[in-house]
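In this view, the complex is presented without one of its protein chains, the others remaining in place.
Order of writing sets the labels: A, B and C. Residues in every chain begin at 1.
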Amino acid sequence: MGSNMAEAHPVGFQWVMEAKARGARVVHIDPRFTRTSALADQHVTLRAGTDIAFLGGVINHILTNDLSFREYVQAYTNASCLVGERFEDTEDLDGLFSGYDPRTASYDASSWAYESVPVEERPGGRAKEQAAPYQHGSGGPPMEGGAQGIARDLSLEHPRCVYQVLKRHFSRYTPEMVERICGVPQDLFLDVCRAWTANSGRERTAALVYSVGWTQHTVGAQYIRAGSIIQLLLGNVGRPGGGVFALRGHASIQGSTDIPTLFNLLPGYLPMPDVTHESLAAYLDGVRRPGQKGFWGNADAYTISLLKEYWGENATEENDYCFDYMPRIDGDHGTYRTAMDMVDGKVFGYFLLGQNPAVGSAHGRLQRLGMANLDWLVVRDLTMIESATFWKDAPETETGEIVAQQCRTEVFFFPAASHVEKSGTFTQTQRMLQWRDQAVEPVGDQRSELWFFHQLGLRLRRRLAGSTDERDRPLLDLAWDYASEDGEPSAADVLRHINGIDLRTGRTVGGYTELKADGSTACGCWIYSGVYADEVNQARRRKSRFDTGPYDAEWGWTWPMNRRVLYNRASADPQGRPWSERKALVWWDAERGEWTGHDTPDFERTKPPDHVPPAGSSGPAALRGDDAFIMMSDGKGWLFAPAGLADGPLPTHYEPHESPVRNLLYGQQASPVRKVYGRPDNPSNPAPPEAHGEVFPYVFTAARLTEHHTAGGMSRQLPYLAELQPELFVEVSPELAAERGLTHLGRAHVITSRTAVEARVVVTDRMAPLHIDGRVVHQVWMPYHWGQVGLTTGDVVNDLIGVVADPNVFIQESKVLTCDIRPGGRPRGSDLVDYVEDYRRRAGITPWTGVRIVTAGGHDGPGHTEGDPWEGPS
Amino acid sequence: MGVRRWIRAWPVYRQLTGPDPLGRGKAAESARSAGLVPRTERADRVVDSVCPYCAVGCAQRVFVREEPHEHVVQIEGNPNSPISRGRLCPKGAASKQLVTGPQRVQKVRYRPPYGTGWQDLDLDTAMDMVVDRVLEARRKGWQDRDAKGRTLRRTMGIASLGGATLDNEENYLIKKLFTALGALQVENQARI
Amino acid sequence: MPPAEFRSYYGRPVLKPPVWEWRVPAYFFTGGLSAGAALLAAGADLTGRPALCRVCRLGGLGALLASTYLLIADLGRPERFHHMLRVAKPSSPMSVGTWILVAYSPGHGLAATAELLPAALRATLPGRLLRAAGRPAGLAAAALAPALASYTAVLLSQTAAPAWHDVRKELPFVFTGSAAASGGGLGMLLAPVAEAGPARRLGAAGAAAELVASRLIERRPGLVTTAYTTGRAHRLRQASKLLTLGGAAAALTVARRSRPAAAVAGLALLAGSVLQRFGVFEAGVASTRDPAYVVVPQRERLAAAEGERSGR
């Protein structure tokens, strides 16, 4: 669901086919019939952007018919925990949860807390500005006293226990409602429910796969929450054949989240310090609380070890380990915010490192106009890409909005080294680090990023040597002396430092449990600790699958601690016995007094299943023998998230920001806390209850093709790939083709309030119209790989998409919007600007369109624009 | 002697004297075919690598030959991999073209402000120019404290995007250097 | 376009259309012409018709040279023409044909060279030897000429192109008939009426054979015939039929008396022969371009086999 695995991850899909050959049932739920659907046992067409309604329906089906894996749910989830009395559900507030502030369009989450847990009231505005869940790392938010004293009702009958709260919240998500919202006929929906529940339990497990079809929504994080709730209810987490799989799209996009190049994170999901963190203590207090359970309890060791790695001997206990050297965040500094700041002249220099936002980011036009307003731009890539050449061939040069002679951006293009011309690790989608040896030397000026940034650091430090300016201290005091091989820093040495070093012995540490909060260890990324254990590059291991067991523990290295299945303690029952022999993975060996099994146990090795921690303990020591979710502050899998999410403790169906239909479940139309940017250069198409939505009557979604890669820099330039998908096209159903007069292989253009793009038409039965609450809704799909450079060129599909984001993670909603489609080519030159302007006028679009966020209870909430965009209706 | 060898090599002669009278197999074999071996067998080195496209992490083997100059002769899947079992998708299968194709840029390119074309620039000079510009942008965008007097210690003048196709080690240095510079608008594809 | 109902992959051809262009049918024609001329030349030599012998030997040589040129020029790698001599493959009509050509050419070439010998050299020893060798050489070529004239039919039939393969029994007669007609035509065109009797008779006989065989092709049951009776192939062959018929009729009548009439009749036979080759060629090409020619007959064949099996 939300994944086109056969097309986007073909080699990974072999395991799905393998499972299918062994009798597994494969269900694909997607707005269109793809190459994945072609191989599935069942395909379900649903309206893009309605997955929570569908998943909520499944949850309701499970709860109403009592189909959950009861023992699992009781033991390992927070189903029995009691929610505080102040909590009010969307059932009570027409689609809002308690704690909503319409002025800031954010929640104060304090009323969502467990009954007996002390919480401080925290206005939501700050959390919303900082990509909150990432702030809480992989373990959720801190929770004081999580170790003990959470009120529970193990019978799951108490009206305020999570189980009952869940039941009430999802009671509206009936099969009838699923049909009306998603367009999925009830029989088909119930088939899926039956298949999912019948294949879960002691003897069977079901796996859930998603990709950016789920994340690129204003409620993306809640999509994943909804899937996780089902998997927890059915006992499919931490068990073989179960799980929630995020299939990631790039060679090391997992790595670039673990060792983030993200504004709000430090390595290992430690949060970036913000303005409230005047000291290390204040920072750590924001990460973990006294009395909280789990391994986040040791966040001090992780943080101090990182600071020691950053600033080496200069980081001492006396100077707070240079914590003060850290820049502080105080809001949204995400890539879209930054692009708008470029347009507004607030950013002067920009580095693009193997990234092509002119094609690959939503609202490509905004990206290009931003880049055209910089002092300088550094592009590092294998080939010439659109983001380097925008000043001469961007679509805006056609409309006259960018003129080379008037564009002041100074552009440096540095040719990059390819993956075979440098050594290093990629972290793949299941958290496995795999080392690549360098095969050949790059030629000419081609250099690795490692060389470039190491050099840049060296030269900056040389330039600033002797500076007395306090702001230069972090740079001058930086530990920047990695071992070098022929003038190139050694990637292996960098990985060693990422793994962590015991500063007393100078040897690498064996894992994160060896990290200390006293400054005696340095570690660049605590979750990667162990990758260089025993001074051996564990990621370089290549023990053949023919020579190892089913979990292939000696091929590469998987964080954390080479565990393949996270939370695998849950594969055994509370007493430590496998739920079934068929599904055995990890179990308690009473004789030897340790956890054992096929995988590395994700649990303290010698802690028995019946262990009860002494009162007053905290951190890992506070985990009971049956607290399978060792990173969570209460040791449980969260059906209900008492804190940590910006948009509610439970997933709720909201319509996408741009939708042709009114929310049938609540008065609240779309996410009440979605991040909008009301600006003239970022218009939205109107959605109910706003008028004129009919100007953009169709649902639009975009995705990738097997034959191309993202923005095309690594595929449109290659003849063997360009010839396989040689031209931009748009897929429509025969019914929509008839309605709009579109012909197979003819030309058409798709229009939104941002722009119009032209493509060849592909009429196919794979696209089907849907019945949505009594009317027929058509969906339009386009691949998005094209731009103006390469062997095959075409309009930039991302130009159609505006910027509106999930408040938790600031990922844009690019998987669903509304559009119109017309036969024939789009207008050229400045006519295009007039053409789109005409559409905006007909739809009555202003910067206020789409940003009046609150629609619950018949309110007309304030519009969330940036400043005073222009004179217009207020 | 030469003539006799020539006649013996003549397929018609081989047809008449060998087990392939119809001339459709052994007799018709050419000199090139007789000596044919996979070019990977002539590789001087085989290097373990990983596909640079999606996140499945398919293992690749890179075959390198030193003569006449160091070059990649083949990239293909590594059957030993428990992840990919030697298989690759079309993109992964095109890796050699990605690495060795003419689309690869080899020299630094520079476009001055208001310029209408690319210019050549020496790598060393370019690096120093970037150093100048980084320091200047950092200075222009520097913020010590916010309106409430809280520490910011940062610059909003520099931003960065990228990393999802880079190595962990590279990302580590990028984040470390930018953090030390006070630049925090450091982002990558994971946000997209 | 055949009306038959059949399924296909987007109407895409199943077979590859031949890569051969005009040179190949032209090669068939010139080869056939050379063969026909060689036969006439040998007969004329033996029966004392020096003029007929001379024009046929020279005309046949011209056709042979053209033929060789066309054959080589049509190769994708003409410089590798000699690779044809690597093997002798009975399964490859082109290989067989190459060796026929190899065997045929020296004889015909020698005989023609003897005709070309300048008067001054005729009395020299080499000149005398050459002239003495002319007859046996010509006879040797004539012995191989029927093979040269007919193998090209096998060359076409030994393909997957339905319109060529399916007419494998008729096509040799079309081609040898056509060769005879063109050879006769050549004789009529160039030799004096008095000596051209055999040429006229050969032309007429060849034309008759060609027309009858051609008619048989058109009357075959099944879809493939359509390739001959429609489109360009049809137009070419209609024109060929008229010219051949006219040429033959004239050969037996007015050409016996009038030199100009003989020349026109000869030309008509020659043109008819050229058009026949192109017509047949085009039919084959057409039958590869439309998947119906492949799918429909094969389906019928399978259905018949199925019927036979279930009938048993």
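As a convention for this text, contacts are C-beta pairs under 8 Å (C-beta built on N, C-alpha and C of every residue); 3 or more make two chains touch, one makes a residue touch a chain.
The rule is short, and it goes like this: contacts and distances are computed from a predicted model.
According to UniProt, the chain absent from the figure is "Ferredoxin", selected among "NADH-quinone oxidoreductase subunit K", "Ferredoxin", "Peptide/nickel transport system permease protein" or "Hydrogenase iron-sulfur subunit".
Looking at the complete complex, one finds that the omitted chain is in touch with A, B, C. From the set C:L70, C:L110 or C:A149, the residue in touch with the chain omitted from the display is C:A149, counting the whole complex.
Per the touch definition above, the residue from A:G149, A:P185, A:G510 or A:P608 contacting the chain not shown is A:P185. Among C:G76, C:P118 or C:G311, only C:G76 touches the chain left out of the display.
Against the chain not displayed here, chain C makes contact via residues 6-20, 35-36, 39-40, 43-44, 46-47, 74-78, 80-81, 83-84, 86-87, 89-95, 97-98, 142, 145-147, 149-151, 153-155, 157-161, 164-165, 168-169, 171-173, 175-177, 179-180, 197-199, 201-202, 205-206, 209, 284, 288-291, 294-295, 298-299, 301-302.
Residues of chain A in contact with the chain left out of this view: 6-7, 10-11, 13-14, 17, 21, 33, 35-45, 183-185, 187-188, 191, 706-707, 719-727, 729, 733-735, 737-739, 741, 743-747, 760, 762-766, 768-771, 776, 791-792. On the side of chain B, touch with the chain left out of the figure occurs at residues 11, 18-20, 22-33, 36-41, 74-77, 79, 86-97.
Methods note: only the chains that are shown with their structure count from here on.
By C-beta pair count, the most extensively touching chains are A-B. Remark: chain A and chain C have CA centroids separated by 73 Å (rounded to whole angstrom). Not a single residue in chain B touches at least two other chains. Those residues of chain B lying in contact with chain C across their complex are 10-12, 15, 22-24, 27-28.
On the side of chain C, the complex with chain B involves touching residues 85-91, 95. On the side of chain B, the complex with chain A involves touching residues 45, 47-59, 62, 64, 70-72, 75, 78, 80-85, 87-95, 97-99, 101, 103-118, 121, 123, 126-131, 133-137, 140-142, 144, 146, 148, 150-177, 179-192.
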